[in-house]
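Written below as structure tokens is the structure these notes are about.
Note that one protein chain of the assembly has been removed; the remaining protein chains are unaltered in position.
Entry: chain A
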Amino acid sequence: MFLINYFSSLNPLAFTNALPGNIAQGLIWGIMALGVYITFRLLDFADLTVDGSFATGGAVTVMMTVKGYNIWVALLCACIAGLLAGLCTGLLHTKLGIPPILAGILTQIALYSINLNIMDRHANQALSVDKYSLILSSRNLTSAIVIGLLFAAVLIIVLYWYFGTEQGSAIRATGCNPAMSRAQGINIDNMKLIGLSISNAIVALSGGLLAQYSGFADVNMGRGGIVIGLAAVIIGEVLGDAILGKRMDFKGRLIFVVIGGIIYYIVIGIVLWLKMPSDDLKLFTAIIVAIFLAVPYLKGKSKSSFAKAGKRAAAMLAGRSATAYGDVDAKNKEEK
């Protein structure tokens, strides 16, 4: 009875109405996830700078627009600021030998103060769509979605091209196997610097877009951003593997990372729509991400030949004498 009451209290129209907003915001975070994908997957570098550089992107975009610069110039400068933040993390790691996670955290903490200074010591700066001509705003969701799609498409094309060039391939090689790459004559330190810079420039771009979308920049706007970025990357990968299977290539991965961002925000929309207590929103988020992280691992585990062999051996031991060991070994070899 309680369940019936609960479900009849939900308005399905409210959910479909909320979809465009969720998609637009998901697209912006999907662009941010492209940046996270570069460090997390291609470079194999868990970069926590993004929580800071996302807010930096928003802060630079808003402050420059308010000071009268063209919005495109502001967005470009935001990218450059993000690039410098990434470079800073890279230098801390490669030149000073600080481990990746720590280097990222250091830059992120430093960026809190830097962002406050960028925003003239204001923790929050408004950017009204009525006063400035912005690229996108939550006022007009259709155009926000179209523009978000355009940004994502252009970025995916550029990234796809770039990571096919010699330098791009060298960055990917560095992430795959640093020792081998160094042996091949690749300067892996430089590759890490470039990768981190590009990644954080994209993150800052997305921060600039979100600040316009929501009409303000806030020093806290990037807090937890890395979780959303990682969630988008992983949701996208799991989904892409499920749909495309073996045909999932680099192009597909980039596209699915953005789709992952959209799905993440649709899930948030569902959680809000289900009237779940929003106090627990972060907990739901963590659970969703944990599920998507665990699925590929558990699936891989259940498929592995060792697990199968183990099961078979157990069955044999139960049925037959200890001489079966030899059989299992033989079968194991066949499978390999």
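Simple rule for what comes next: a residue touches a chain if its C-beta (ideal position, glycine included) is under 8 Å from a C-beta of that chain, and two chains touch if they have at least 3 such contacts; residues count from 1.
We take it that contacts and distances are computed from a predicted model.
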item	value
Chain not present in the shown complex, as UniProt names it (candidates "FAD-dependent oxidoreductase", "Glutaredoxin domain-containing protein", "ATP synthase subunit a" or "ABC transporter substrate-binding protein")	"ABC transporter substrate-binding protein"
Among A:80, A:157, A:180 or A:281, residue touching the chain not depicted	A:281
Sole contact to the chain not displayed, among A:129, A:149, A:293 or A:313	A:129
Hidden partner chain, touching residue among A:14, A:157 or A:317	A:14
Residue, one of A:180, A:242, A:287 or A:315, that touches the chain absent here	A:242
Residue touching the undisplayed chain, where the options are A:210, A:233 or A:288	A:210
Touching residues (missing chain, whole complex) on chain A	7-18, 20-22, 24-25, 66, 112-113, 116, 121-131, 137-139, 141, 210, 213-216, 218-221, 223-224, 238-239, 241-243, 245, 265, 268-270, 272-273, 278-279, 281-282, 295, 299
